[in-house]
Structures are given as structure tokens and as C-alpha cells.
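A single protein chain has been removed from this complex, and every other one stays in its place.
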């Protein structure tokens, strides 16, 4: 199951969906808005997606993970718009008969999502500045 | 936080506890009662603990994980008594500023818990048989 | 051929536009498109080297031919998660 949503993510619902009798292990990863990055204070993050492509890439990640690991359930949800401190921007739930597979799949899914899914994060700093985050850009993208 | 309980585990509460602004990542591991093991059907598991020692070992695991990884929250909860299909026997939540630490800590905690914490599982099979699980024993422990 | 390139996030902020139009010769590749885009919108320069292109929601390689009928987007380095 994949979902792109502008609403708060219900991670407990993902956990419940993954908790099935065919599984013995559930790994839930939740990415949340962190207050401090390299000493600088963040008040919130906001996320923009190229929605049609993001959904397609997320569906592809789910399919690839199910191909590679014996997953009972595999859920990826990403939020767009403003995400306040400590709230979830992304949640991934993977369940499998044995724990190694759920751990590896969840880790691979978040690592790969961060490389391929067209979603971008904008930092909103406590000092009022905002900044699009583009790893590898050659200078600041926005004031 | 560590807890040994004979009540159902509230994994969503652990997730909420771990979801703090100092963290950027939460990894929640939940071990649940699997219906089939090597083709044999399980109806439920029951767990017995040497409670005082189990709590001490779990507290030691939490301290060791906090020493080794920069964890914001670290929760280990194990249930005792009967655990029906798909319900949680164990839940571990680890949060950290960056995801690698939360993943590694959660994986290490469940792997180590399974080696050192004095808790034992009894299989209740659909055919009526029950069996204590003791990895490495030289023959069946109980009929 | 005339190609419209959708922009997102920092690219949209740098160009101060949600899309840029560029003119390309027939048979042009995405490498050619990158060069034409750099000329049409010099402000995109900080993101240019690290960005990719997508056509109809699929990543494309620099050597691929541009399909003018597709919806083309500039995908700057992603930062979801």
C-alpha cells in the first residue's frame, strides 16, 4: 500500500495493517521533523511532491521490496505540506515471517525513497529563513 | 523505559513516546505470534519469565544501547502469559536524530534480548500439542 | 520542437516560475535539453549539475531522445523522507 497525503500520518493504523498472523515481525520506520540540524533550530518542514511521479516511484519501491523480501505487508506513506516538529513526514511498515527481512526491507525502502522519489523538503528555521533542501546542489537554492 | 507485563502491549503508545522533537527517526520493532512455523499451525504462544532477572537484563540492554547509540528514547516491553495470533509479545522503540542509529539499535536490542533475557516461549499447536522452545536443547523438552 | 519543462521546489524558486519553455532541434537529447535550459534560465545553475529529467513520470537518461509529446519535468536532488 502506498499513499501520498496532505493529512497527518496515522502510523498506528499502518502498524495494525502490518500485524497479520502470517507475520512474526513488524518493523515500522517513522521519519519525523527534527528540531535541531547542525545546531540550527527548525520550526517546521514543508514538503512538495511531483505527486503523480512520487506515487509511481513509491509503488515501484513497494513492488521491488515485495520481490526481494517475503513481506506480508508493505506500506509507504509520505506527507506533503507543512509538518510540525515531532510529526511524521514519512512512515514505512514492513512485516515478514522472520525479523531480518522486515528490518532489511524497511531500511532499504527509506534509503531508496530518499534517493528516487520526487519529494522535496523545505526547512523553516526559527530565525525566519527558509531553504529548499537539495543534496548535492552547488550553492544555496533559495534565500 | 523497560516493562514486563501480562497485559496486551500498546505499541502505539511506545511510538508516541519515542516521537520527540530531538529525534528525526523512530524505529519500532514488534514481534507477534505467527500462525505457521515450518508448516505447523500455532494457535497461540505463552511466555514465562524469570521476572526479576528479565527486568534487570532488559534494563541493562537499554543502558547498553543508550551508551552505544545517540538515542532520544529507547523502550523495551515484553509480554508474559498467553499471546494470541498476530498480537505482540515484544515491542522495541528506538528514536535518534538520524535513522541509521535507530535501525541499528532496534535490531541489536531484539537480537540481544533473544539471547540473554530469561523469557521462554511455549508453542500451542492446532493439533493440541504444546512445546517449550529452547534453542539448542538436545531433544524435545516436553510432550 | 518546443518543450515545456516543469519545475519543482528549489528549481521553481530559483527560476521564479513553475515551468520554462525551451526550443530544441529535432532529435535532441536530455543532455541537449539541459544545455538549452541553462541558457534559457541561468538562475537554475546551482541545481543543474545534480538534477535529472523525467518524462511522463519516468526518469530519463542524458542520452535519451526528448519526446516533445511527453510531460517533461526537471527533478532536482530529492529530499523526501
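A, B and C label the chains in the order they appear, each numbered from 1.
Here is the rule we use: a contact is a pair of C-beta atoms (placed from the backbone, for glycine too) under 8 Å apart; a residue touches a chain by one contact, two chains touch by 3 or more.
Here the structure is a predicted model, which is why all the values come from computation and not from measurement.
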Legend entry - Among shown chains, those touching the left-out chain: B
Legend entry - Touch list for subunit B against the chain that is not drawn: 31, 47-50, 52-54, 56, 78, 89-90, 110, 113-122, 132-142
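Just so it is clear, only the chains that are shown with their structure count from here on.
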Inset, instruction - Between subunit A and subunit B, tell me the centre distance in angstrom, where each centre is the average of that chain's C-alpha atoms. - result: 25
Inset, instruction - Could you check subunit C for residues that touch two or more other chains and list them? - result: none
